[in-house]
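A single protein chain has been omitted; all remaining protein chains appear in their positions.
When the chains are written out, they are named A and B in that same order, and each has its own residue count from 1.
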Amino acid sequence: MTPLLSVQGIRKTYGFRIGCTDVGFDLYPGEVMGIVGESGSGKSTLLSCLAGHLTPDQGSVVFDTRAEGPRDTVTMSEPERRMLGRTDWAFVHQNPRDGLRMSVSAGGNVGERLMAVGARHYGQIRETATDWLGRVEITEDRIDDRPRAFSGGMQQRLQIARNLVSGPRLVFMDEPTGGLDVSVQARLLDLLRGLVREMGLSALIVTHDLAVVRLLAHRLMVMKSGRVVETGLTDQVLDDPQHPYTQLLVSSVLQV
Amino acid sequence: MSLAGLRQGKPEHAGHGEAGEQPHEVAADIHFAAPFSKENAGMDESVPGGAYNFAYLDEETKRMIRRAILKGIAIPGYQVPFASREMPMPYGWGTGGVQVSAACLTPDDSFKVIDQGADDTTNAVSIRKFFERTAGVETTERTAEATVIQTRHRIPETPLTEGQILVYQVPIPEPLRFLEPRETETRRMHALEDYGLMHVKLYEDIARHGEIATAYAYPVKVEGRYVMDPSPIPKFDNPKMEMAAIQLFGAGREQRIYAIPPYTRVVSLDFEDHPFVAGKAPHDCALCGASDTYLDEIITDDAGSRMYVCSDTDHCATRQEAAA
Partner (left out) sequence: MIELRDVSKSFTLHNQGGAVIEVMRGASLKVAPGECVALTGESGAGKSTLMRMIWGNYLAASGSIMVGTTDVARAEPREVLALRRETLGYVSQFLRVVPRVPTREVVAEPLLALGRSSDEALGRAEALLERLNIPRTLWGLSPTTFSGGEQQRVNIARGFAHAFPALLLDEPTASLDATNREVVLALIEEAKARGAAIVGIFHDEEARGRVCDRVVDVTRFTPARAA
C-alpha cells in the first residue's frame, strides 16, 4: 500500500534556533496520528511545514495525489499546493477565527471551497452547505447567521464543516479542542471520530492533551526540543512509554 | 515630485533656469520647454493655468503613467501599480482618472467628461475646465465627437467606436477587498486565479436578499483570466464593456491603473441558477421616451412625485433634438 503522506528529514530552523529537525514518518489512508509534546517542542512548526504554511529548510513531504500519484509538496508550485489546500487537504485551526471568515454567513463559509473549485449553482451549493451544517449539528435555521453569533464550540464545528465539505483525504488539526470547555470538547471529539471513520479520513492532530489523542489518534509521535523522541501505537506509547520524556509526560497528567 | 526631481527632468526639455529658483519659476521653466507651448493658447503666460506643462503633469510622469497603461492593456484586467501624483483636487474627485487622461491627451484631442452620465455636474465641469486650462484641448459634450471621455460611474449610451478612449475614475480597484483585507493576499489570489471568494460575495447577496443585490461595481472576469472591479458603474452598463474603444481605469489614492483593450471578452460573474441580469428601472425616459437607457429617478415635489429620465444627458438631448 502507498502511504498517503510520506515525510522525510524535515528540518526547519529560525536562525540558530531549531524549530524541528530530522522528522520522518509515513501516514497511511485512514490513519489518525497524534503529535504531542509541550509548548515549544516544535509540533506546530512541524504541522505548518507539512501543511505548506511554512517552507522547511530540508526534507520532503510526499503526498499521494489523486491525479499524479506521489508528489513532493515542498517543491510543488504554489498554485498546485493551493489547489491541494482547498481540495484534498484541510486545516483546522485552534482558533476558529483563523479558519473562518467571520463576516461571511455560515452557509457562505461552508460553500467557499465548493465555489473555489468551480461550483456555480447556488441551489446546489446551499443544499450541500445545509447537509454539512447538519452533520456538524448546526441547525438549518442558522445557515445565514454569521459565525460571530455562534458559541465557541459551534464555531469550531463550523470550521470543521467548512474544511470537510470538499471531501479532503488529509486533515491537519492544530489543537482542535483547545480553548473549548470539557463538555464541548467531548462532543467535538465524538463528531470528529465519526467523520474520520465515515469518510475514511487521514489526520494529523497536534495537541498537548493526551486524553484527546487517546480517543482520536491511532498512532502517536512524541516531540521534544524539535525532535521526535518516541513513536508507536497510541495506547502503547501512553501505557508503556519508553523514552524518559514520554514517561515524564504521561506521569504528569492528573488522573481524574 | 520634488523640486529636485523637476530639475532632473530639465535637460531633456530645454535646460534653462538656475539653481535656487522658486518652485513656480521652475514650473514656468518647464512650460517653456514643453513641445506644445507655441501653438497652445492654454500655455499663454498671461493665463494663470498657462504656467503648467501640457495637461498639467510633467512629461516624465506622463511617460511613467503611459508605461503603466501599456502594461495594463497587455494584461487585460490586471491592476498595474503606478506612482500616483498629488493632484490639485482631493482624492475621490477623480485624481486617478485625471492622471490617466493627462497621459493620453494630445493637443488634437476632443475631451468629454461625464459624472453619473451628466456633462453638467460639478465634478464633470471642474475636470473639463481643468484640461481646457492646462492642456487647451477642445472639449465637447457629444459622445460621438469626443476622442477621450473621462467618466465617473457610467458608460455612455451611444456605442463607442475604435479610436476612442474611455477613462474611468476608480475609488477602490480591488474587487476582493471587502472580503480579504490583506493586499498581499489579494495580489496572490489574482496571481493564482484563486477567485472562489468572489462568488462567496455573490452567494452572500443571494442568501441575504434572495437575488444578487450588487447593483453597481458588479465584478467581471476579463478575457477569462483576471477578475476586475469595473468601478461603480451600474450593472446595466456591464454588457457594454465589450466594446470597440479602449477602456482605461485609474485609481489615484490606491495607485492602480488597469485596462481593457478593444473587443475584449468581459463576463459578469453569476450563478447558473441566478444568472446575471443587467437591470434598470422599469420605465421609459420622461424626456426622450427611450426605453433602453439607464434612468435617474428625480423627485419632483414634496408629495413624492417622481419622474425617470436618462442619466446620459447627451444621449437624451440628442434624441430630443432628433424628435423635435
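Keep this in mind: a contact is a pair of C-beta atoms (placed from the backbone, for glycine too) under 8 Å apart; a residue touches a chain by one contact, two chains touch by 3 or more.
For clarity, every value in this text was computed on a predicted model and none was experimentally measured.
Undergrad: Please identify which of the visible chains the hidden chain touches across the whole complex.
TA: A
Undergrad: Consider the whole complex, including the chain that is not shown, and state which of A:31, A:64, A:112 or A:174 touches that chain.
TA: Touching the chain that is not displayed is residue A:31.
Undergrad: For the chain left off this view, which of A:127, A:140, A:181 or A:239 is in contact with it?
TA: Touching the chain that is not displayed is residue A:239.
Undergrad: What residues on chain A make contact with the chain left out of this view?
TA: Touching the missing chain: residues 28, 31, 183, 186-187, 189-190, 193, 197, 214-215, 218-219, 231-233, 235-236, 239-240, 242-244, 247-248, 251.
Just so we're on the same page, only the chains that are shown with their structure count from here on.
Undergrad: Could you state the distance in Å from the CA-based centre of chain A to that of chain B?
TA: Going by mean C-alpha positions, chain A sits 47 Å from chain B.
Undergrad: Write out the stretch or stretches of chain A touching chain B in their complex.
TA: 78-79, 82, 86, 101, 103-105, 107-108, 111-113, 115-117, 120-123, 125-126, 143-144
Undergrad: Hey, which residues of chain B end up touching chain A in the complex?
TA: 179, 192-197, 199-200, 203-204, 206-208, 270-274
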